[in-house]
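Next up is a structure, given as structure tokens.
Note that one protein chain of the assembly has been removed; the remaining protein chains are unaltered in position.
Chains here go by letter, A, B and C, matching the order in which they are written, and residues are numbered from 1 within each.
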């Protein structure tokens, strides 16, 4: 897993990743790891598409925020994280949950509001959590979880473990106050935490440049906390993996936090309600060429992986997702007996005698 | 009032202002303005000392936060601001209020909780406000007023006036989320607002370096908003005045906000309750030499102002402060008839029929 | 007379006021070109331009700070906080700054300011996007609090809130958005602090708000079948509160119920019950009973959320049981 620290995975200007760029083909990542990355990428992609299908069948009742197009970030980090590490995600947290090993069936069941969902139907799409897997929660109000990730990192430090906490968040999140408070505290306490900004160029429906004082919403703020600016191609699982390994190592060494801006793009709308019409067609087209799945597929072919092997992986994942779908659909709708449970640690919700 | 834009008033490292530095003696500020600065400085100093005396006499009941040692900042800005401009201050807002022309008697009366106080006793020491004078309030919860100053600046812009809003705040305030939100919005909306960080090296009782990720809490964050870092000697009324004139001009020209870090020191404790024992004695001693009143006094002598003239000013101010004290002490304690007024714009407080 | 959805009534009401007062401005996240995430501001930027209908970053403190600073310097403002749950990230601006500054300055400043926000459950959005927080606002002195239940009330109370010189928190209910109703032509301006008797009755008084109003009305129909005549009051405005209407109805019926979506403890119903049970004590023929969401965070699954929010069934059962037996909820 250790990579060549001198290897340069940083995104060079212009900010738009170049699909023709071959420079990471010879990155110091072994083939086994790359195949695992590909499998994970497929899993996140196929799961997200399935979730989308289930909306269209009107089986998902609330809102949902997919990571279609952005899966390389969760993939690269998921591969680099160790079992004890902590992940903190946003409402757009499905990919990050699956990347930590959350059961895809239980995740889908949660979207469907079923008893066999990972949260028994209490949390829903925006709050996927699986503490056993280190997935410490998906948080639906912008900003807070960066501060909470600090707490988990602080706890690891106090307990003397080498765990690292990673918080994923969007470009739009860099403009809320909690971002600033979290970064400052992480640095002064030298916490083992990695802040990963998934810059998909939009805060909901508004282009990030229109509402941000600097062009790179995260990287251009790094200096305000004495951190290095790091910008990577968020659509390249290898670039993400290398950056993740470095930042996690740094944290484990006791050298404190990192702030990584991973540039990416979402293929679909912000949430299920959004047809994403506000984006220039040329921009959408340009990013289609950078879709991480075909781009990574091409890289694997270039470095000599047989097409058939990739096809097998794709089909194996498809079978998993089908099984997960069946599992989810078979779940019962939770009832009265769970409504009032788990407000308190005693399992109940009594506020009076 | 326009100054030589090329004139360099920025504080050079080391950060501690040098009392032996003569470089601002020949700053492009006419003598009349300087005498006015001296008078204002005396007024703020003598008023603050009087407020302190009134505590000791147990006439001030709540808490109070004085600017003793820090008055040059309010002085310099007070001189540079135009009548329509807006000042937003913190709980440590006495000097800023007086610098905008608040009646010193009404200000003292407010500290004494009297009916003739500038807020009728409703607000108290931490909330001095005089809208007619452009003193838009003193805010006692850290951070909010930077955002509110933006609003006043936005309003000026919408109304097409050339008013500027200035927000004063401490070094400790740079670590709260609202600071970040305010700076970003001011820049993207190009608001006519000036953010002035009074860096007195302490957040209450904790040294600012111990809890801040960068050495200059404001200036080192300027880049996060595409702003220039500006650090000035906050104990030098001339340096402050020059920086203020520049920043106000920039704002009036439509070139947007500035962030100024004025390095200073408070002579006394954080609030009346604080003996300020947590500061190294050598540090306190070093800053005594930089007290703005004697330092500025010396400059005026050096540039040829007769000592007697300065003595006259000092005595005139003393007489004003004495009169203000009498006015304040003579005020009645507010009673039942004002308790329930002015919650609503109709003057009352009815929440039901 | 035109049919308007509750959703469209929001932009309709705002447009009426923006046409009338050229100084009035609006700001919030995704409210301009996107028309708001609930599509409640569609068409406004097209008519009034991006200087008057302004998109912001995700900076709720900065949004309300800008609104407050503008209002106190003479510009009337409408600020949108997308979901009412997010009032928590700017609660200092609301509870400590906007609500208190007039009093603290002894009347030197006014805040012609409306904070609009999408409130309430039923959309299966989970605990952080479904709260009914009208009680948060009611408990802060210095805020007026409004929650309309019909398209016409959206328009009329919006106008009243905008014209009011004090800060108003205006709760738009997510689960009422799609509902349509006739709205009269011409200018509509309602009055804050006025409740409305939406159904007359003689046996019990039921006070409800927002989404709970149609449920209370439906329950009243069913109660009538059971021989219980329910008077239903749409409270509409929590501050100012129309206690006169509540008290006189209770004087007539002798029984008082609330139907509340906010969680149980310290809800607006507790305040109303306290007023009734103090001031109409001698008129009461039985206990005042609150029908509320239980004191739990809201669950996301449809089946659970439906159990949590007061339902027509629960209203009918509770009122019936209480009238029959004098018992509790």
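The rule is short, and it goes like this: a residue touches a chain if its C-beta (ideal position, glycine included) is under 8 Å from a C-beta of that chain, and two chains touch if they have at least 3 such contacts.
Since the model is a prediction, treat every value here as computed from it, not as a measurement.
Peer 1: Specify the shown partners of the omitted chain in the complete complex.
Peer 2: A, B, C
Peer 1: Would you indicate which residue among A:27, A:41, A:80 or A:149 is in contact with the undisplayed chain?
Peer 2: Of these options, the touching residue for the absent chain is A:149.
Peer 1: Which of A:41, A:54 or A:141 sits in contact with the chain that's absent?
Peer 2: A:141
Peer 1: Of A:62, A:93 or A:123, which residue touches the hidden chain?
Peer 2: A:123
Peer 1: So that we can see where the missing chain sits, which residues of chain B does it touch?
Peer 2: Chain B touches the chain not shown through residues 61-63, 113-114, 117, 119-127, 139-143, 172-173, 175-178, 203-206, 210-212, 273, 278, 333-336, 338-340, 343, 349, 351.
Peer 1: In the full complex, which bits of chain A touch the chain not displayed? Write them out.
Peer 2: 86, 119-120, 122-123, 127, 129-131, 136-137, 139, 141, 143-156, 158-159, 165, 177-178, 181-182, 184-185, 188, 338, 341-347, 349-353
Peer 1: So which bits of chain C touch the chain we can't see?
Peer 2: 85-86, 88-89, 91-92, 94-96, 99-100, 103-104, 126-128, 135-136, 138-142, 239, 262-263, 265-271, 273-274, 277-279, 281-282, 284, 286-290, 294-297, 299-300, 326, 328-329
Keep in mind that, in the parts below, only the chains that are shown with their structure count from here on.
Peer 1: How far is the middle of chain A from the middle of chain C, if each middle is the mean of its Cα atoms, in Å?
Peer 2: 37
Peer 1: What is the distance in Å between the mean C-alpha positions of chain B and chain C?
Peer 2: Comparing mean C-alpha positions, chain C is 41 Å from chain B.
Peer 1: For chain B, give me the residues that contact two or more of the other chains.
Peer 2: 143, 177-178, 181, 184, 188
Peer 1: What parts of chain C, by residue number, touch at least two of the other chains?
Peer 2: Residues 56-57, 59-61 of chain C each touch two or more of the other chains.
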